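What follows is a short report on a single structure.
One protein chain is absent from this view; the other protein chains keep their places.
Labels run A and B following the written order; every chain starts at residue 1.
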Amino acid sequence: MFRKITHRLNTALFSGLTLLLSSNAFAAWDDLNMTEGVTRISQDVFNLHMLIFWICVVIGIVVFGFMFYSMFAFTKKKNPNPSTFHENTKVEIAWTIIPFLILVFMAIPASNTLIEIYDDTEGDINIQVVGYQWKWQYKYLEDDINFFSNLTTDWDEIYNKTPKGEHYLEEVDEPLVLPVGKKIRFLITANDVIHSWWMPDFAIKQDAIPGFINTAWTVVDEPGTYRGKCTELCGKNHGFMPVVVKVVPQDEYDAWVISKKEAAFKLAELTEKDWTAEELTARGEGVYNMNCAACHQANGQGITGIFPALAGSDIALNQKAQHIEILMEGVQGAAMNSFAEQLSEVDMAAVITYTRQAWGNADKGDGQIVVPQDIVEYNKPKV
Amino acid sequence: MSAVLESHDHDHHGPAKGLTRWLYTTNHKDIGTLYLWFSFSMFLIGGAMAMVIRAELFQPGMQIVQPEFYNQMLTLHGLIMIFGGVMPAFVGLANWLVPMMVGAPDMALPRMNNLSFWILPFAFLILLSSLFMEGGAPNFGWTFYAPLSTTYAPPSVTFFIFSVHIMGASSIMGAINVIVTIMNMRAPGMTLMKMPLFVWSWLITAYLLIAVMPVLAGAVTMMLMDIHFGTSFFNAAGGGDPVLFQHIFWFFGHPEVYIMILPAFGITSHIIETFSRKQLFGHTSMVWAMGSIAILSFVVWAHHMFTVGLPLAAELFFMWATMLIAVPTGVKVFNWVTTMFKGSITFETPMLFAIAFVVLFTIGGFSGLMLAITPADFQYHDTYFVVAHFHYVLVPGAIFSIMAAVYYWIPKWTGHMYDERLGKLHFWLSFIGVNVTFFPQHWIGLAGMPRRVPDYALQFADWNMVSSVGAFLFGASQILFLFIVIKTVLGGKKATPQVWEGARGLEWTLDSPPPYHTFATPPKIT
Partner (left out) sequence: MNEGSKKTIKRLSLAVLGMFTFSFALVPLYDVFCEVTGLNGKIELKATSNNNLEVDDGREIALQFVSHNNEEMPWVFRPSERAIKVQTGKYHTATFYVKNTTKKTMVAQAIPSVAPSNAASHLKKLECFCFEQQELAPGEEALLPVRLIFDNELPTSIKSVVISYTLFDVTDYKDAELAKQGSEMDHHGDQHTDHEMESTL
């Protein structure tokens, strides 16, 4: 009841102040200000931000005004005999109580918005978001869709060898796709270290903590493509794992869900097909650049002492079985994780084949390649 | 820094001759000097790392360093500036000034004082040498969250932990020394409320250090155990919790930032009083304000953790408590302004830095208030908005107050006036540099750039370039500062005991420079 009244007061206050002072004029300065976003909550957060900002501006003008006035009016030249007053209890009490009241005034809308954000009951759609070093995984729990979202900006752009594209560092291979107007609940966790999932246009930021689940929810009012970032230092490519969300009308979303499920079937067909070494190598190069180059480098040389070189390595040249095992199971005690979850059988075979063929490895080693069926075999029970 | 002058008591010698004087000294003035020079060198080293960071961020793309080395730079920059720059500088000022301000002959534990200093270069040697170790230096941010700093850390993390333990020991011993000196060695007649505000600020800071440095030691010990002895304090697999690390760290971390600003408040009060030629307004209120800030600082730590998934009740509590700290802090600002009001002001270099402190620290306070608002913080947290906030309170905040203190007291320490024109030049270059560097970072953060990244999307390019230019200007200006300080040590217009027309306090009754041993007989306090 009390909350309803204060909520109405908030809305009135916000609308009034928004019209009067801020909103459109400043929101347009995208370079300089927070986004208003595309949800009711993001709007509330923006309004809160502007409210506090303006209060601070006013206080600043008053206090600094006093100070600058003193600096001009009371120089030694203009006022050679300084006053001697040095205490006044009434004034001290006044400028303790008044700021306190201003803070209470700020705390009310802030608390109400926070309480609304915490209201996370069920969602129409539940999505598990998992932060990895250095990419995001999205799992749609109801539809059983599951994919990784990798940065697609080429390392050549990053290292200034080619010009930077429009969405430099903000583009991914598989964005998160959501329908307009439905309540989405995010279940956020991490695979290794702490990451953080930030979508500014939804005013959502929650840390992704390994072993624990954090929740967030949103209802997006406007279709569009929205871009966010990882916001917790998570290792060397912390700056290279963006969040991209595409919000589409319901019918487009339904079609996308169907296409994702069909893609799963298609992938199964691809696994059956007979691949040539050239086809696998070509596909594998793309997989390598997306998933492996960050550590093992595009030239396969790795980084001495940290990431082993693949060019000329014995495993890539001669040890096919061990090569598969490393990618399927990871290496205990090293940074190399299993990639079985992230790569389909086709992509797994392709990338292993690529690393066995590239950088002159094809000529130096036993020439063995890996086909998708090898991976299917590997996944069968061992006993 | 202190010339050899005969004191009136002939059973005191002057300083020893040669370099070993500095190794074995138990004299608070010498140790103060050591701390200040050490802090200045660390400031320049940490500053060089900042130059690397800003050079890489000058343009989008990776031009200068690799991402993994960049993370080492940002980690060491933070650690060095905090534990090597700001804190030792304030300890150096405490050493020089507290005994003189309370009429004591030296610190209570002079030999422990020497130890407190000399373990610091040792600690930083270890920390900096990690740059050359396999796997590189620590790369997990100065806040070293687990499991990035435990399971995923480079081998140098063990040396980092060792180094932190030593720095902590130094701070704790220093704090004990300060408290015992202030509580037990004041000249008769100097009641607590007659103590100058710098002394009060250090008394409170020392209690904070005693309370929280051991907690930091606990946190890094737990890290050590998780890394080497198979425990699971912060490892979910073993039943532990990475968020526990954050609670323990920030329980230390929040009081730590007040440790880094309270002495600045003390310094500012002295300087504004002197150059307004008017007694500080609200002395008692200022003491209460510092005390309230210190106490409140213990109950706000989780405002650094608003996005980890705390329950609603916790978020509300920490939001309100954090907002509350604005009240005593505001009281201090109002008192400084009122001191200037109807004063008789001149604008020598220390006053310029002090005024800039009040304005720019307050701006940092405003962004802090914005950060306190939890729902808004979801948009600010771990972005450049936070970077802007803490650099405003630390650089034109703490660092400006240290520079102000140096300009203010260096005539006392050396007996020479610094070059006023050069001082003013240093001020203006620093003032412009600091604002050009950090003000645009508010906008970059609001527009969506996260912190601790070596590269960024194209919409952040323009203001990053501006910020970097400001940083280069600010960095270069500190070479001027180095020049000014050395020049003043070596010579300059002779300073009187009073030095500044409006200066009050026991230190201004002594010669400039003061005798090697002062107040062997306690002064009379009126």
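As a convention for this text, a contact is a pair of C-beta atoms (placed from the backbone, for glycine too) under 8 Å apart; a residue touches a chain by one contact, two chains touch by 3 or more.
Keep in mind the model is a prediction, meaning the values are calculated, not measured.
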item	value
Of B:Val98, B:Ile172 or B:Val287, the residue in touch with the unshown chain	B:Ile172
Of B:Gly309, B:Pro350 or B:Gly397, the one touching the omitted chain in the full complex	B:Gly309
From B:Thr26, B:Thr158 or B:Ser232, residue that would touch the chain that is not displayed	B:Ser232
Touching residues (missing chain, whole complex) on chain B	108-109, 172, 175-176, 179-180, 183-185, 210-215, 217-219, 222, 230, 232-233, 236-241, 243-244, 247-248, 251, 308-311, 314
Chain A residues that touch the omitted chain in the full complex	120-122, 126, 128, 130, 139, 141-142, 144, 187, 189, 191-192, 210-215, 325, 328-330, 332-333, 337-342, 379, 381-383
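Note that only the chains that are shown with their structure count from here on.
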item	value
Residue ranges of chain A touching chain B (in the complex, touch as defined)	30-35, 41, 44-45, 48-49, 52-53, 56, 59-60, 63-64, 66-67, 70-71, 74-76, 79-88, 91-92, 95-96, 99-100, 103, 106-107, 110-111, 113-115, 117-118, 157-160, 164, 166-170, 192-194, 196, 198, 200, 203-207, 209-212, 214-215, 227-240, 305-306, 335
Residues of chain B that touch chain A when the two form their complex	60-63, 66-68, 71, 134-135, 139-141, 145, 147-148, 151-152, 236-237, 241-243, 276-285, 307-309, 312, 315-316, 319-320, 323-324, 326-328, 330-331, 333-334, 337-347, 355, 358-359, 362-363, 366, 369-370, 373-376, 378-379, 381-383, 443, 446-459, 462-463
